[in-house]
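Here the complex is missing one protein chain, while the rest keep their positions.
Just so it is clear, A, B and C label the chains in written order, and each chain counts residues from 1 on its own.
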């Protein structure tokens, strides 16, 4: 952590931010946008995303073993662009992520198993304009563990919304990645202060009782 | 802008981010959490918040002259803490912002005029758990100009949600402030790439026809 | 039940509607708009609302004894009408329900106790534009027991939204009321087919283990 971040953290702590929340209720896993197009630096990828994907294979295996409710997200726009929106006005290249484009398919090493929920979305947050919150509620989930990319975009938006929807988010710091490291670190800082707990995978798993 | 941000910006541009959107439909103004407690470094304030408040007096006067629909937000929790939530679990000091606490009152220089909408909220986003989006829709607003604090918290959350709700957000860079400058700048970068246009007040006003 | 309703019910049953869901997770109580103005036939009341209020005193006492999370709603518009909306365009008299108007105060026999959540709203649904869903989620509630008025308006809207938000709604048929009996019965039918379980209070309580 840089000197600047340390100084900022001291100020936030003095004002009461950054309290650790812990785990409550049933745990859900949310894997955000680990699709081929975000694994590819020539498309939307780069930075530390490949390492985050590799690490998430361990997280996903643990989640399956522990019986967590598991959701994966993909950005998918309509073939005819009928659902173009403000996000695609800001980032027009997103419109290419159509259902049949391999770039919108989840990376093979994290392919969803039957019964895992694949959420199609057209904005950064996994919760905005999707039934995801209702799905977790119906299954008694109160704590949402988050992996995915990019930290400064769809991960941040999903973690924020998870918190605003009443869930306790846990961001797994080595299972989230970004195309650029500055925004990655800046957003981990913001989320730790104001949205959720930020933990390394080993720390998280050490706190989960083997159910 | 630092060298790091310049390098990041080049990468984002190559991938199609950061397109400028412009203005459409009727314009609304959203002033986020410019309340006494966030103007006070001993409470939740600090950094460049005082300068942003001073600058917003000019923006608010222009918005009134131009007939924009104007909304102000305050964080307000119940006196008995009955509506404590995950945000207040993360930042317990927020629970002190009750209806009668002067810290939750809008700063005098930006006091709402009759007919301006005062939104009470208990999470960062002005749109989450409030009727704000519906209010803008009912009045034909499509573009939401955002001032307020803090850039890395309630402003970022509100700008993200404005975009996800179908509005075009414009962040007025000299009318938003934060208790720490690192997060302020990092979040202006993220918002400009993925959520909305980021403009200085003078630039914004030069683009608005005097109606 | 009329012959017509019996015939309709047979058709719905043949198509797979009206399955009973039962109770899951923690239980929450939602009392919708039992305020003075809806208890008064000269304002928004009439029909079987007084009987429903009387019966709800028993439900509320049971909920407190059982430790359910309890929420009450009130319709409250701003004193200056700044938050007028499409609902108040349809029913302009609603705008008179301001914070200080006794008509918007919860009836004395159901006055909220400390720690019970009082939700202010400006539309029929208790969930739309409010933090109520997030509040139930944060407290682990999965089943929402609903009392209140009017059956064909704010109750129906809240039960629908509870279901859509992932909660299991239980409508307590003798604790909901309406200004006119036709809509009351028609909406109980619709809710039983498509939204939630509909039970009399005695039946509901007989199924709750004394915790």
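As a working rule, contacts are C-beta pairs under 8 Å (C-beta built on N, C-alpha and C of every residue); 3 or more make two chains touch, one makes a residue touch a chain.
What you are looking at is a predicted structure, and each value in this text was computed from that prediction instead of being measured.
Within the set A:102, A:115 or A:209, the residue that contacts the chain not displayed is A:115. Checked against the full complex, the one of A:138, A:191 or A:204 touching the unshown chain is A:138. Checked against the hidden chain, the listed residues C:119, C:160 or C:199 yield one contact partner: C:160.
For the chain missing from the display, the contacting residue among A:60, A:123, A:165 or A:192 is A:123, taking the whole complex into account. Although one chain is not displayed, its contacts with subunit A can still be listed: residues 78, 80-83, 85-86, 89, 114-118, 122-123, 128-132, 134-135, 138.
Although one chain is not shown, part of subunit C still touches it, namely residues 4-5, 7-8, 11-12, 15-19, 21, 43-44, 46, 85-87, 89-94, 123-125, 128-129, 152-153, 156-157, 160-161, 163-164, 166-168, 179-180, 182-183, 186-187, 189-190, 193-196. For subunit B, the list of residues touching the undisplayed chain reads 24-25, 133-138, 140, 142, 164-167.
One rule holds for everything that comes next: only the chains that are shown with their structure count from here on.
The distance from the centre of subunit A to the centre of subunit B, each centre being the mean of the chain's C-alpha atoms, comes to 24 Å. Note: centroid distance subunit A to subunit C, computed from Cα atoms, is 35 Å.
Across the assembly, subunit A contributes residues 164, 166-167 that each touch 2 or more other chains.
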